[in-house]
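Only a single protein chain was left out; the remaining protein chains are all shown in position.
Moving on, here comes chain A:
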Amino acid sequence: MTTAHSAAGTGPGQPADRLRAEQVSLGYAAADVITELSLRIPDDRFTVIVGPNACGKSTLLRALARLLPARGGSILLDGKDIHSLPAKQVARVLGLLPQTSTAPEGIRVRELVARGRYPYQRLWSSWTDADEAAVAEAMAATEITELADRLVEELSGGQRQRVWIALVLAQQTPLVLLDEPTTFLDVGHQYALLNLCRDLQRRHGRTVVAVLHDLNQACRYADHLVVMDAGRIVAEGAPATVITPELVERTFELPCRVVPDPVTGSPMVVPELK
């Protein structure tokens, strides 16, 4: 798997990497969380963002998804400032699953997934066969077709997370952003979900960006790994070239060794004894 991102999949004259941050500054209220950060999200790859708590990774993801205005610089989607594009148009290109989402009380799985079709609906338009097909396809890809008529609140955490991913898939966007999708899942469901994310990229041709907490999971699944610390990108590239004991110690204050993962050969972080 090569990580040097090529221009494959982009037309002539169109710049590679549909989603980019250029010199972007972000923050809430008084404080800037991120200053002058630049990042290119490689097309047709699985990009993982890691970093210690409060390093600004969720802030960056929200900004990439147009949820947060930039205080300086800009987020570019297909070369245009993302805030200059209409909200619904962006939502047909780029989908985001936030860290926590609340399902309305009494909603059934299929109905919740169907809400992902909002960007395609107009004031007077009714539910179309294309909408129906997109919802069915999203549920099939996340293996929740059997749950279609169940109440969302009755599902297990792992099943529920699949429903949320299906909602984002029903949006049919070439770019999918996931904010800590594995939080609250047991380890088995975490890997099931990461396999699903990889499938989205490999089999369904989506560009996937996820914020993850677990370094070893990040190294195993990422084509492109972005390490953030204190609002800055401290390293990015293929996990094998990025992850070193020095970097992990500096960023996470965790003395460790890095050994090859016995299953995949990707770097594996093993903490030292204190």
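What we mean here is this: a residue touches a chain if its C-beta (ideal position, glycine included) is under 8 Å from a C-beta of that chain, and two chains touch if they have at least 3 such contacts; residues count from 1.
Keep in mind that, in the parts below, contacts and distances are computed from a predicted model.
Engineer: Match the chain absent from this complex view to the correct UniProt protein name in "Membrane protein", "Iron chelate uptake ABC transporter family permease subunit", "AAA family ATPase" or "Cation acetate symporter".
Structural biologist: The chain we cannot see is recorded in UniProt as "Iron chelate uptake ABC transporter family permease subunit".
Engineer: Touch as defined at the start, partner being the missing chain; which of A:27, A:56 or A:116 qualifies?
Structural biologist: A:116
Engineer: Using the document's definition of touch, tell me which of A:54, A:67, A:130 or A:270 contacts the absent chain.
Structural biologist: From the options A:54, A:67, A:130 or A:270, the contact with the absent chain belongs to A:67.
Engineer: Which of A:108, A:162, A:206 or A:220 sits in contact with the chain that's absent?
Structural biologist: A:108
Engineer: I'm checking contacts with the chain that's been left out. Which of A:97, A:226 or A:248 qualifies?
Structural biologist: For the chain that is not drawn, the touching residue is A:97.
Engineer: Considering the entire assembly, which residues of chain A contact the chain that has been omitted?
Structural biologist: Against the left-out chain, chain A lists 62, 65-67, 87-92, 94-98, 100-108, 110-111, 114-116, 118-119, 121, 123, 127, 132, 148-149, 167, 171.
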